[in-house]
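Below is one structure, written out as structure tokens; the observations come after it.
All protein chains but one are shown at their positions in the complex.
Entry: subunit A
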Amino acid sequence: MSLHNILSMMIVDDSMIIRNRIARLVAGPTLPHINIAGLAANGEMAVELARDSRPDLITMDLTMPLLDGEACIERIIDFLPETKILVVSALADKATALRAIKKGASGFLHKPFTDEELLDSLLELID
């Protein structure tokens, strides 16, 4: 993924506080310019939004109502195989992280996270 293209990103989390925090950090000076393609509060909304906006990057919570993050990753990767998905979840066991990676996620960041940890994870994803 080239740093010279303007990337688009979708943020998926059932917490508005977390969605806002990620959006604020992405808009800051550390990362290259990234357009926020949309914010989704559950997995169903995320799949719909991903179909419409076709983002390059997604941050994805796992524990969500309607459709959980793992199922959401599988569905999105099915029609957007090039999209990089960073899982941002409180679920801290290794099996969950491995399963998310197997389903198509490109990285995993545990909550709670510092600003630096999120920015480093996103930089790794777009490098």
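Here, contacts are C-beta pairs under 8 Å (C-beta built on N, C-alpha and C of every residue); 3 or more make two chains touch, one makes a residue touch a chain; residues count from 1.
In this text, contacts and distances are computed from a predicted model.
Going by its UniProt record, the hidden chain of the complex is named "Chemotaxis phosphatase CheX-like domain-containing protein" among "Chemotaxis phosphatase CheX-like domain-containing protein", "(2Fe-2S)-binding protein", "Sugar ABC transporter permease" or "2-oxoglutarate ferredoxin oxidoreductase subunit alpha".
The omitted chain makes contact with subunit A at the following residues, 14-18, 20-21, 24, 63-65, 89-93, 95-96, 110-114.
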